[in-house]
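Omission of a single protein chain aside, the complex is shown with its protein chains in their original locations.
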Amino acid sequence: MNSEIMVEARDLCKNYGTVTALDHVSFSVNKAELFGFIGPDGAGKTTLLRILATMLKPDTGTVRIGEYDAVNDYRKIRNMIGYMPGKFSLYQDLTVEENLQFFAGIFGSTIKDNYYLINDIYDQISPFKNRQAGKLSGGMKQKLALSCAMIHKPDLLLLDEPTTGVDAVSRKEFWEMLRKRKEDGITIIVSTPYMDEAGKCDRVALFQNSKILSTDTPENITANYGSVLFAVRTSNMYTLIHDLKYCPTVRSAHSFGQYIHYTDKEINATMSDIEYYLRGKGHSEIEIRQIDATVEDCFMRLMLND
Amino acid sequence: MKTDRYINLKRFRGFVVKEFHHIFRDVRTLVILFGIPVIQLLLFGFVVTNEIRDAKIAVFDQSKDYITTRITQKIVSSGYFKIDRKLESASQIEDVFREGNIKMVVMFEAGFARKLEKDGQAGIQVITDASEPNTANILVNYLNSVTLSYMASQQKALQQMQIIPEVRMKYNPELKGVFLFVPGIMAMLLILISALMTSISITREKELGTMEVLLASPLRPFQIISGKVMPYILLSFMNAVLIILISFFVFQIPVHGNLLLLLGECLLYIITALSLGILISTLTSSQQIAMMISLVGLMLPTILLSGFIFPVENMPLILQGLCYLMPPKYFITIIKSIMLKGAGFSYVWKETLILAGMTLFFLFLSIKKFKTRLE
Partner (left out) sequence: MVNSDDIIIARDLVKKFGDFTANDHLTFSVKKGEVFGFLGANGAGKTTAIKVLCGLSYPTSGELTVSGYNIYTHREKIKQNIGYMSQKFSLYEDLSIVENIHFYAGIYGLSNKVIRERTEELIGMLDLQNVRNKLIKDLPLGWKQKISFSVAIFHRPSVVFLDEPTSGVDPITRRQFWQMIYDAAHSGITVFVTTHYMDEAEYCDRVSIMVDGKIVALDTPLNLMRLNDSVNMEGVFLKLARQ
C-alpha cells in the first residue's frame, strides 16, 4: 500500500432496509490532505463518515485507514482518529474547559500536551472558558467541538457537517483553522452541504443520491465544466429566469444571487446572441459577462446529467 | 513514562468527575436522587401504614359481669381501640355499621363469667365491617391478641395447668406496619433510582450524540459503563444509608443484625439495580423510553410482585413464578432478616447468592448487548 495514502475506500455499499445510503463508493485520501465531501443532506455523507469512523460496517466493500482495516482493526483505528459527528453537541452542562479536559482525558492526553493544536481557537474561547457549553453561540460551539475532536492529536480528523447552520463569518474562521491543522500534518476529511466551501479543500468528492459524482481538486472540477458560462442580469429578474429557462437553445439557467448563470447548447453562442434574445423579450439594462464556473455550477450540471 | 494503567486510571477519574458535574448541575437529578427517597419514605411511613390506632368500636355486653368488664378495659388500654358506644340490643348493630364510624362490634354472650367458670369457655362474637377487609382483619387480630393475653394472665393467676394456644407477634411485637413497609420501600427506591438514573444518563449521551464520540474513542465498553455508573453507586449507597438513618431515628426501626452486613447487602442490591439500568439503556436509545421502562417495568413489579404489599403465597402460581424473578423479593427477605431478626450471613447467603447471580447475568448481558458500533 502506498505510504502516502491515509484512507482508501473501495466499492462501499450500504443499505438501510430498502433505502440505499451508499452505492459503490470508492475514493482515496492522501496523508495531510484536506478532503471534502460536498453534497446535500440525505446524500449519504453521514453514513460514509460513520463507516470511516468505524461506527458502521459497510454491507460490501473495504476501507483501509493507515495500515488498518476499518472493520477488523477498529480498535487500532479508534486510537488514531478524531471524530466529530453531525449532531454532536458537546456536554451542554459542562464548561468549555471541562469539556476539553474530559475529551483529552478519554484519549489519555491533557490540554497541556497538545495545547499548540488548539491555541488559536482556545484564545478565542478562553474568555468564556468557565461558561457552560450550552450557553455558547452556534459558531463558538462548533469551534469548541473541533477542539475537543483534536485535542488528542489524531492522525485523521473526521468532521461531519461541522459548519451546517453556522454563519458565514464563523464558517470562514472554522475553515482557516482546518487549513492550519492540515499544515500540522493532520489528514482531514470533512463533509458539508455548502458548495462554496469546496474551494477551501485540497480535493473534493461531489456527493449526490448515494453516489460520488466526481472526485478532483476544486480547480479541475470547475475547469472541466465544459461550456461557456454567462452571468446575466437585467432590470426584471423575476421574468428573466423564466425567459432564459425557456430560451430555445438553453442548456441550463440557474439563479446565483443577483445574476443568472446561463449556458447555451450552441458552443459558439455569444453574449450578443443572448442580449438580442432578451431584448426581444422586452428586457432592459441587460448586463452579460462571461465567467468561470463555480463548484455549484458543476454540481448542478452533474446532478442533471445523472 | 505513562503506563497504560496510569492512563486508564486517569480516564476513569475524568469520567467520574464529569458525571458528578452533570449530577450536581441538574436540580432535577438531585431531586430525584435525594428528594424523592426521603419524601417517599416519610409518606409511606406515616400515611400508608397498615397500623391502626384508636379504631372506633362498639361493645354489646349482654353479661356485664366482672370478667367482661376486665376484658373491655384491656381492649381500651391496648391503644388500638376506642369504645364509641355501648349497645343495648342486637338490633342496634346493623344501625351503627350503617352510620359508618364504627369499625367493629364486640359482643359478649349472656352469663359470660358464669359460663367461663363452669364450662371453661365462653363466647365473644366479633362483627366487623368487611367492606374494608384489610382493616377488619387487622382489628380482629388485635382483638385476638388482647383477649388471649388476658386469658393467659388469668390462667397463670389461677395456677391451672392447662395448655393454651399462644400467639405471639414475633419480631414486631407491636405489629407496627412501618416495620414491614420500610424494607419494601427501601427495595423499591433503590432499584428505581439506581436503574432509572443510570439508564437515563446513558441514553442522554446517545441523544446528545456524545455517545458516538465515546464509541469512536479508544475507550472500551467496560470503561464507558463503569465510568458512568460509579457515581451512581456512591450516590445510591448514600441513599441507602439515609434510608436506614431515617428508619432508625424517625420510625425507631432497630437494626438487630450486623450493620456492616446490612450495608454490604445494600451495596450488592444497588449494583444489581444499576446493572439492570445499564441493560435497559443498551436496549433503547431515548431517555423517554428508558424512563418508561424503568418506571413501568421496575417500579410496578417491585410494588406488586416482591411480597412488599401482597403476600407471594396468595398469588396464582404463574405470578408466584414471576415473583421469584424479582430481585427486590430477595433483598426484602435479606434486610428483614438482618434488621428485624438480627440474622447473620448464614441465614441470608442463599438470597445473597441469587442476587449476585442476577447481577452477573445482567452485567454479562449488557456488555454482550452493548454495541461497539451504531448498529
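Letters A and B mark the chains as written, and numbering starts fresh at 1 in each.
Note that in this section a contact is a pair of C-beta atoms (placed from the backbone, for glycine too) under 8 Å apart; a residue touches a chain by one contact, two chains touch by 3 or more.
The structure presented is a predicted model; accordingly, all values stated were derived computationally and were not measured.
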In the full complex, the chain left out is in contact with A
Of A:S109, A:T164 or A:T270, the residue that touches the missing chain is A:T164
Where A:S137, A:N220 or A:Q290 are the choices, the one touching the absent chain is A:S137
Out of A:C13, A:I111 or A:I241, only one touches the absent chain, namely A:I241
Full-complex touch with the removed chain, picking from A:K57, A:H254 or A:K281, is A:H254
Logged for chain A, residues touching the omitted partner chain are 39-43, 137-140, 161, 164-172, 193-196, 208, 238, 241, 254-258, 296, 299-300, 303-304
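Following the convention adopted for this analysis, only the chains that are shown with their structure count from here on.
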In whole angstrom, the CA-centroid distance of chain A from chain B equals 59
As the complex stands, chain A meets chain B at residues 50, 53-57, 74-75, 78-79, 81, 83-94, 98, 101-103, 105-108, 132, 148-149
Contacts from chain B onto chain A in the complex sit at residues 2, 7-8, 10-11, 13-15, 17-18, 21-22, 25-26, 208-210, 212-219, 372-375
